[in-house]
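Encoded as structure tokens, the structure appears first; notes follow it.
Let's look at chain A:
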Amino acid sequence: MEITLQHYLILSTILFAIGLIGVMRRKNLLLLFFATEILLNAVNIAFAAISSYYGDLTGQMFAFFIIAIAASEVAVGLGLLVLWYKRTGKIDLDAMTSMRG
Partner candidate 1 sequence: MEFYLYTALFAPIVGSLFAALFGMSKKNIIAGIVPTALLFVSFLASLKLLIYILGGGEPIEVELMTWMATGDLYVPYGFVVDQVSVTMMMVVTTVSTVVHIYSIGYMDHDKGFNRFFSYLSAFVFSMMVLVMSDNFLGLFIGWEGVGVCSWLLIGFWYHKESATWAANEAFIMNRIADLAMLIGIFLVYWNTGSIQYNEAFAAMPALDSSVLTAMGVFLFIGAMGKSAQFPLHTWLADAMEGPTPVSALIHAATMVTAGVYLVVRANPLYDLIPDIGVMIASLGAFVAMFAATMALVNRDMKRIIAYSTLSQLGYMFVAAGLGAYWVALFHLMAHAFFKALLFLGAGNVMHAMHNELDPFKMGNLKTSMKWTWILMTLASVALAGIYPLAGFFSKDLILEVAFIEQHYILYTVLLLTAGLTAFYSFRLVALIFHGDDRHTANGVHPHEAYNFMLWGMLPLAILAVIAGMVFKTPYYEMVTQVLPAIEYHIHSATTYWIMTIGTQLFVIAAIVFAYKKYAKAVKVDKKVESGFLYQLLYNQYFIPQFYEEYFTKMYRQLSDMMWKIDQKVVDASVDGVANIFYNTGKKTHTMQNGNLSTMLRWMVIGTVVLLALAAAFTLGQSETVVELLSGLGVI
Partner candidate 2 sequence: MLDHILSILIFFPALAAVLGFIVHKDSMRAYGIIVATVEFILSLWLWYSFDSSISGMQFMEQANLIPAFGISYLLGVDGISLFIIIMASFFTMLGIATLTETRRIKDLIITLLFLQMTMIGVFAALDAILFYVFWELSLVPMLLIIGIWGGPRRIYASVKFFLYTFAGSLVMLVGMLFMAFYYYQATGQWSFSLLEWYRLILPENIQYWLFVAFFFGFAIKVPMFPFHTWLPYAHGQAPTIGSVILAAVLLKMGTYAFIRFSLPLFPDASVFFMYPIAVLAIIMIIYTAMVAYAQKDIKQVVAYSSVSHMGVIILGTFALNVEGITGSVFLMIAHGIVSGALFLLVGVVYDRRHTKLMSDFGGLAHVMPKYATIFGIMMMASVGLPLTINFVGEFLSLLGFYKQSHMMTLLAGTAIIVGAIYMLAAYKKVFFGEVTKEENKNLKDVNKTELLGLIPLTIIAIWLGIYPKPVLEPINNSVESVVQLMHDKAISPEAKSVIPSIAKFETQEAH
């Protein structure tokens, strides 16, 4: 069976759905980061696949951008997470409500 664009897109959609559910359900900050990464990578797959389908490199370039930005974002995010853990001893999302309106 040949792997077509449709397959890539379906994979991307499944991954995105997994990521989305993870974002919504997870209470652990670390796992939230994982879910975010899945989301971003789902999009990356779609970008790369469509890019190659149309023979236009822009999409792949964009995927690289996303990888780079995601990496830096995770770096900053993990840094904050470590700091938060050191201060409070837990990384439970429900406990972080200082932004309550």
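The rule we apply is simple: contacts are C-beta pairs under 8 Å (C-beta built on N, C-alpha and C of every residue); 3 or more make two chains touch, one makes a residue touch a chain; residues count from 1.
Basis for inclusion: all candidates are chains of the complex that A comes from, given by their letters.
A quick note: this is a predicted structure, and the numbers were derived from the prediction, not measured.
Per the touch definition at the top, the candidate among 1 or 2 touching chain A in this complex is 1. Chain contact summary for the complex, chain A toward candidate 1: residues 5-6, 9, 20, 23-27, 29, 32, 93-94, 96-101.
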